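A single protein chain has been omitted from the complex, and every remaining protein chain is retained in its original position.
For chain A:
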Amino acid sequence: MTTSSRPTSKPVYVSSNKVVGGTNFGDEVISGQSQRSCDSSSIMFISKISRLGAQAFKGLSKAPLRIPSRRSFFPKVQNDYLFPSSHKLFSTTPTSNSQGENEDNNQKISVTFFDKDGEEQEIKVPIGMSMLEAAHENDIELEGACEGSLACSTCHVIVMDVEQYNKLEDPTDEENDMLDLAFGLTETSRLGCQVIAKPELEGLRLALPAATRNFAVDGYKPKPH
């Protein structure tokens, strides 16, 4: 079903049900699973672990880190280095995509979000970052209930240009399973956590679905694909 013409594999975490969210409410939150390659941020990674202490790591067999800001309402990304979803699609790509190099090049693309009322906001997104993370960094109201672990459909975005849509990896079965449940699904719908910034996507335009307008009290049925 999924044809992969590009050198990426399916997201690695999907087969695992061992993902564990360890939270210290309001404090740093750790969740997800990782098989991260080493990069320049390892040192920070380790220092982070020591700060959090062993308690936070109990039960987290293979955990990548996700550290939302403790004050913001939505999880805010403080660092580029710890994002499971950034790693997912690029996990098997050449090292030129490593986060460390991105920081050196400071390479970003511009992406425009259109909210439910059609208001637009243009943001700069570093290569390798998911649209979910980018939206949250920029206070764009994109939900992200499962924080990018492909267990919900709340970060649903609609790619407004078909040519741009065609430049994306095909959705995996697992992403399609979640898109099945997305409200206001369209032909060019994707999950924001699975759309990763890359140079070809410069100028990407994404619409947040106006789901509330379609929501009926009695038996809402998602629009068919």
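Note that in this section a contact is a pair of C-beta atoms (placed from the backbone, for glycine too) under 8 Å apart; a residue touches a chain by one contact, two chains touch by 3 or more; residues count from 1.
In this text, contacts and distances are computed from a predicted model.
Chemist: Absent chain per UniProt: "NADPH:adrenodoxin oxidoreductase, mitochondrial", "Exoribonuclease phosphorolytic domain-containing protein", "Translation initiation factor eIF-2B subunit beta" or "Spindle assembly checkpoint component MAD1"?
Modeler: The record for the missing subunit names the protein "NADPH:adrenodoxin oxidoreductase, mitochondrial".
Chemist: Hey, which of A:V111, A:V125, A:C152 or A:L208 is the one touching the hidden chain?
Modeler: A:C152
Chemist: Need a quick check: the contact residues on chain A for the chain that isn't drawn.
Modeler: Contact residues on chain A toward the absent chain are 17-23, 25-26, 29, 31, 55, 58-61, 68, 73-75, 143-147, 149-154, 173-174, 176-178, 180-181, 183, 185, 211-212, 215, 217-220, 222, 224-225.
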